[in-house]
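Notes for the one structure printed next.
Only one protein chain is missing; all other protein chains are in place.
Just so it is clear, A, B and C label the chains in written order, and each chain counts residues from 1 on its own.
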Amino acid sequence: MAGMTVIVRTIARLLFPFTFLFGAYIVLHGHLTPGGGFPGGVIIAASVVMLILAYGIERAQKRVSFLHAEVLESVGGLVIVVLGLFGLLLGITFLQNVFPLGELGQLFSAGNLPLLYLGVGIKVAAGILLIFYAMLFAFRGGEE
Amino acid sequence: MDFNYTIAMLLVALGLYCLLLKRNLIKLIIGLAVLTDGIHLLLISLGYRTGGIAAIVSGEMFSDLPGFAARAVDPVPQALVLTSIVINICIVAFALSLTIYAYRHYGTLDPSKLRRLKE
Amino acid sequence: MQRVLALGMVLAIGALLVFTVSTNLLPFGSFPTRMIGENFENSIGQQILENAPRQTGAANVVTSVVWGYRGYDTLGEVTVLFTAVIGVVMIFRAFRRRE
Partner (left out) sequence: MIPHAPILAIVLPLFAAFLMPVVGILARRRGIKRAREWFAIAAVLAELVIVMSMLPVVWGGQVLVYQLGGWSPPWGINLAIDGLNLLVAMIVSGISALVVIYSFVYMGRDHGLDQYYTLFLLILAGMMGVTLTGDIFNLYVFFEIMCISSYALVAFRRNWQSIEASIKYLIVGSLGTSFILLGIALLYGMVGSLNIAHLAQKLPLEPTSAIIVPLALFVTGFGIKIAMVPLHMWQPDAYQAAPSAVAALFSGATATVGIYAMVRVVYTLFGVFAIGIMLAALGLVTMVLGAFMALTQRDLKRLLAYSCISQIGYILLGLGLGTSLGIQGGLFHLFNNAIYKTMLFMIVGAIIYRVGTSNMDQLGGLWKNMPVTATLFGVGALAISGVPPFNGFASKWMIYVAGIEAGQAVFTIIALIMSALTLAYFLKAFNSIFLGQRPKHLSDVKETPLPMMFPIMLLAVLCIVFGVLPQLGIDIVRPAQEALMNSGGYIGAVLGGA
């Protein structure tokens, strides 16, 4: 994939930070507004996919490579499981909310819910990207 | 005869029709998605309360939690559907990648032809 | 012949489902009440609505169900996504990859 015209590239480059930020906002405000880790993660993945479509696979791979995505996905999953085990260590049971609940409606409230959503966001973004990469590489022959 | 429930079940029947009678892998996957969406629609409608509001505390509701509880819709089916949608996406993604693979290597989208092709 | 049989099956199942939802479920919009046989019960959702903001501290009650009350389900859901991704990567893995 060689990439697209300069107009598309410019627009994509300008839009990328905003899309990424919007995805991060959705992830972090999952406990206050509609949304959460899944839609937010997909939006973050979409922002990277947009770059890939505009610039071609080589440039995008410098930013987030296949290997990075694979590791990030595992990390996202591990964050969730470790947070669950954290509850097991400090509290009584798996996934117990052991962090302070905070004040209703604030960003730093609801104990471990935002952290869990952060893990989900990382994982979903990396996962969707990985699916996209896997499908791309399938048509490029033998190389890794 | 309840309109919401009936439509949801008709969607399920439509998906079933697609699954039983179509001979194209993409259409089969669409049928699967339609079927599951019918079920999601049923689940969501089960939690509706007449005149209900979204299950998110906001605005003046912060100081009136009992009033909020008396007016909001059921959050449980929404959570279930959230889970189920992701599961359905996963199935569709995996099915589509199998389809792409089959099409690339065997050049057909008809599941019954896949067998005859190579024997 | 097979098509007619399949069509008949679809129609029968559809009719059965429509009949079931229209006779055995309470009408649309009657959320907290549930009916089984002659007993009327309250759904578990009502109690969650009453307790969730206090117990989990999240303003979005759906979130407190997703990661609080039924957090373990969501762990499963994340695992499903992981499974699907690994499956896709497996399907499209390179044919001769140096181990």
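The rule we apply is simple: contacts are C-beta pairs under 8 Å (C-beta built on N, C-alpha and C of every residue); 3 or more make two chains touch, one makes a residue touch a chain.
Owing to the predicted nature of the structure, the values given are computational and were not obtained by experimental measurement.
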Quiz prompt | In the full complex, displayed partners of the excluded chain | solution = A, B, C
Quiz item: Looking at C:10, C:59 or C:84, which makes contact with the chain not pictured?
Solution: C:84
Quiz item: If you put the missing chain back, which residues of chain B would it touch?
Solution: 12, 16, 19, 25, 28, 32, 35-36, 39, 42-43, 46, 76-77, 80, 83-84, 87, 90-91, 94-95, 98-99, 101-102, 105-106, 111, 114-115, 117-118
Exercise. Can you list, in ascending order, the chain C residues touching the missing chain?
Key: 16-17, 20-21, 23-26, 34-37, 39, 41-45, 47-48, 68-73, 75-77, 79-80, 82-84, 86-87, 89-91, 93, 96-97, 99
Self-check item: Residues from chain A at the interface with the omitted partner, ascending
Solution: 67, 70-71, 73-74, 77-78, 81, 84-85, 87-88, 91-97
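The rule is short, and it goes like this: only the chains that are shown with their structure count from here on.
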Quiz item: For chain A and chain C, what's the span in angstrom between their mean Cα positions?
Solution: 24
Quiz item: Which parts of chain B, given as residue numbers and ranges, touch two or more other chains?
Solution: 56-58, 62, 82, 86, 93, 97, 101
Practice problem: Indicate the residues of chain A shared as contacts by at least two other chains. | Solution: 32-34, 104-105, 131, 134-135, 138
Practice problem: Provide the residue numbers of chain B that touch chain A in the complex, in ascending order. | Solution: 54, 56-58, 62, 82, 86, 93, 97, 100-101, 104
Quiz prompt | In the complex with chain B, residue positions of chain A that touch it | solution = 32-34, 38, 104-105, 131, 134-135, 138-139
Quiz item: Any idea which chain A residues touch chain C in the complex?
Solution: 30-34, 36, 70, 73, 76-77, 80-81, 84, 94-95, 97, 101-105, 109-113, 116-117, 120, 123-124, 127, 130-131, 134-135, 137-138, 142-144
